[in-house]
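Pasting a structure here, questions to come.
Only a single protein chain was left out; the remaining protein chains are all shown in position.
By letter and in written order, the chains are A, B and C; residue numbering begins at 1 in each of them.
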């Protein structure tokens, strides 16, 4: 066990991603899928008389008994991993051993197994997305009405609500969710179509039997539980890998943005939100504010890794010359599992963060009190105009007050703007102090953000039910 | 005019892409879209009594009269391109000038205009794809039955048909076509929701009128001809740009692969296919074979440019901090138009190539005669076995003949394999010479490739009709 | 003029980059370089008797008289831009027209001209970097001693100095500067080596003269002012383009980081630094703090564009099959000029920002007073320990005070920590109040940051002198 630490270990083998996802991309599980495909192949050959139901039953009984030690011993001799697996499987099935892989070529097994792995991995991701979206919608609802500063150019702008901001991430993730579902539904196998996708060998095999080629192919794929592409070469079109990577990169982008926003809001000068931290994580005695957003940072870090693989998948698809070149093989061994494992980790971490998201309402209110008031000045100006004041003169008065207030804030003081305005005789000529104070109440200046946030939460829950 | 050649000119301004696409991404057209949005905005404000129908009519009458000279003169003074355009438009509309842009912020106009440009550009691409797919399907049909060598690892493998190979590209492009349509249908504007997406300013504007905010927003977007995202910030979510770029990169990948295959097949040692060339293009007297696949090479070259922009779009979406940062602005000025113009050019070039594709059936037949025969040896072996011969002995005999034949080929001779086999007494014991010759007929060893090719052509035409 | 705005115009034609850089990448300048190479070629042929000195003189007299109107008219006929230019040039040189391009192939002219353009563009960038580095070093010196908060994880950490932070950017840019210089010095032309780089045609041409091939080649390149690669194909190795793009991407990365840091520091909750803004840019009356870092945002935006082209250059180099394929041609028309123009713009903008950088020392001091004090608590603890206090007890006392102080800060108050400590009897047993106050002076807790900052400034100025 220790031995393995004397050489490189991928963090995706022990650090990132779920156990389920790591299992899907294991050598053992890949071979179990191969075996299921051999069973499906055999079963479909029963009507042609090549195989008996008893043989299929025997194969099925041993379908999960992968024995890597034996397989590697044989592979060391014959240098062919799939044929080695055939031999191990055959040795476990005395009566059916001889008919395993009948008529097939390696890629009929391997590439269909890969399509199954893609689909199962996508299903795991979709399931994780469901939890994430449910968790997130709940928070959207909770904070739909909580006003907070909106920032454009990382500068305080107008006012929004916490829930409406969260609804942005929700909307983005809902698009990703749709894409994942579509790609999942579209996953197709290579089919059982032989070395260059023409099914010539199967047709030859069927000749003289009453089995029709297309019926046989449908039957075996049905039994394998996956549809085949209408046309294929030695492999399924590598555009499929690219679409999968693209769907994953979409999720990575949405979570990256969420995590980056959080990293900034968690910075004490903002201090509006934070990822959860345990009681023990109270931080150093010296620096009580030091709460590093290490989980959000991890999301960003893995996000970069995921998107980098989209280009690899594009290159593979675009450079697969004629009926297939093997320049995809080596990189697919990391591209596919690592992209899935990285997104798996990102979603899990994001879900934990959002579930226990720390929303510091006091600090939010403080920032609003500092920056939010200014955006209410506009309303006062409009009311003064309606009340008969000269707009240009009033504009200048308000500008002066704003500059004085900003100068106070810059020195760390509270925003004195409301009191200033409510005590200025030039304004009191037109509006009573109470009205001025009321107009300066920024907290109601959030438009339909609360409503839209709630609608988005509802739309999301509806999408999850479907 | 000459002046412009004394400084950098983008090839997308004069060399690549259609005039229609170049117009969509022009400064003039952008401003025409702005004006249409101002008209839509004004029209929706009629019920609130802010605007009269006569004013809207006046605006509409001048909607296309963009005057860049005047606009630039004003911009030089006020340093704000959108406000400069407002002034020019206002100067053309004496009675309606004052109500242009009422209640709006710049991005309500600009970002909705961008969404419209995306949608129109996608529509052009989709239209071009229709022609491409129709052209390609016709060729799939024509060559569905024409046998040719299939190559895996760029090595002759088994046999396929020309039409079945073309059907691979068709299937890939059909996936792209579906994606383009989906993205096109999903394009949404930012809506009229103000500086941070909360609609606070519009709500304020509506207060005291009988207009309901959501009705007003629906009306203006309806009039603009585009739906809005359910939630937005200062902009629409930049994920939308990324989805558009991804859809374009999908097309780029399919055409890249097609073009790369063609570049290899057009190489004289293969010589099976070529892009069209005119009578005048006969090549140099000295090198009659020199027909450079410059159009296919251009497709590959532009394809790389397109895919490089996917990363830019991903970065923009992922780094748009909080309610919007402006780090997307400068690069969107080239990313969007150049990606569209490049794909536009790629599709046009591919369509021309495919329409007049040169399929050299004689050379295809010659290559089959050299390499294809070997794949028929398998059939002879099977027939010998059925006829009672010892499989292992016969296998050795066939292997020897194959090696002799390959050696002849390597020296440039024709493949002597059929004659060798049909004259070998050891084989004639079991099979008559005629049968051997018949079994060696590789041209029928194409499985269901012709059928599947035709089905793909039909499926494509059906998809185009929808 | 207006016409051009009715179709797509690249922002690099009018918005970004210097006039000098735009000129280098113009059609006119490219042809002037071609002409210089033809002059160089002719001159080197004088000793062989093919050309007379008078002819060379005639060519040289007309070397800059590019006439695009005439050239395009001819090109419309013969469809070959380089040969069209030969004809225009020839028409301007009655006696020398006939010997232009003697023995050469197109790429001998075009690719050497491209190498010259790369070198000139790099020289412009290097010159701009000199100004940037000089400007930056001056600021490093000025602010070397100014203490400010350092932030890790965007969380206040320990203390650094403004100048030391600026020295980080300086160090990064100095690495880039070295790379640019190295790549500039390494730029090589394709040489005059014919269609596949073997110089076969020139050797044939020289045969029968007393000119030695290698001497002729050296002479022409010397006259062209650039060395040639030792071996070439139809082109120079495309790895050269990639190295150029990589050097540009290095600058882009350093400036991106600087600009991103600035965008955060310019955010009012930080408020420590800002890009310059004019008196007129005072912002809206309502929101006096609204100072958007639009120049820093532009730097980030263009940076993404630059790095996206590195991949394109890598693909071109890696896929240039055998003696050259043309799949680089179309994308090099934008990749090279746009990357140079983008970096040109980025450096110019960064230089302007840094020259007039707004360092808000009052706000810096305020942030230090809030967060910096905590980092001095460590020193008090050490001093208490040396004075005989129980470390564990004192640690708990300090922790309590820190939490109280942090709570005050979170509500927007000033940091009360120093007073708290200097008035706590438990501490005063061991240390006088004055000593406590002195130990809490965080401003001296900056290590050797001032010294290292000044050393970096000096090292930079030394590097600029060389």
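Just so we're on the same page, a contact is a pair of C-beta atoms (placed from the backbone, for glycine too) under 8 Å apart; a residue touches a chain by one contact, two chains touch by 3 or more.
Nothing here was measured: the structure is a model prediction, and the numbers come from that model.
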Candidates C:26, C:254, C:334 or C:402 - the one touching the absent chain: C:254
Of the residues C:48, C:142 or C:157, I need the one that contacts the missing chain. C:157
I'm checking contacts with the chain that's been left out. Which of B:169, B:374 or B:430 qualifies? B:374
Hidden partner sits against subunit B at residues 151-157, 263-264, 266-271, 285-294, 297, 311, 315, 360, 362-363, 366-367, 370-371, 374-375, 377-378, 381, 395-396, 398-399, 402-403, 405-406, 409-412, 414
Touch residues of subunit A, complete complex, unshown partner: 2, 4-13, 15-17, 19, 21-23, 25-29, 68-69, 263, 292, 294, 297-298, 300-302, 304-305, 308-309, 311-312, 315-316, 319, 325-335, 337-338, 341
Using the touch rule from the top, list residues of subunit C that touch the missing partner. 150-154, 157-161, 164-165, 167-168, 171-172, 175, 193-204, 213-214, 229-231, 233-234, 237, 239, 242-243, 246, 249-250, 252-254, 256-257, 260-261, 264-265, 303, 307, 310-311, 314, 317-326, 379, 382, 445-449, 452-453, 455-456, 459
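Assume only the chains that are shown with their structure count from here on.
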Note to self: most contacts are between A-B
Return the distance between the CA-based centres of subunit B and subunit C, expressed in whole Å. 34
With centres defined as the mean C-alpha position, give me the subunit A-subunit C separation in Å. 35
Here the gap between subunit A and subunit B, centre to centre from mean Cα coordinates and rounded to Å, is 26
Residues of subunit C touching at least two other chains: 263, 292, 294, 297, 311
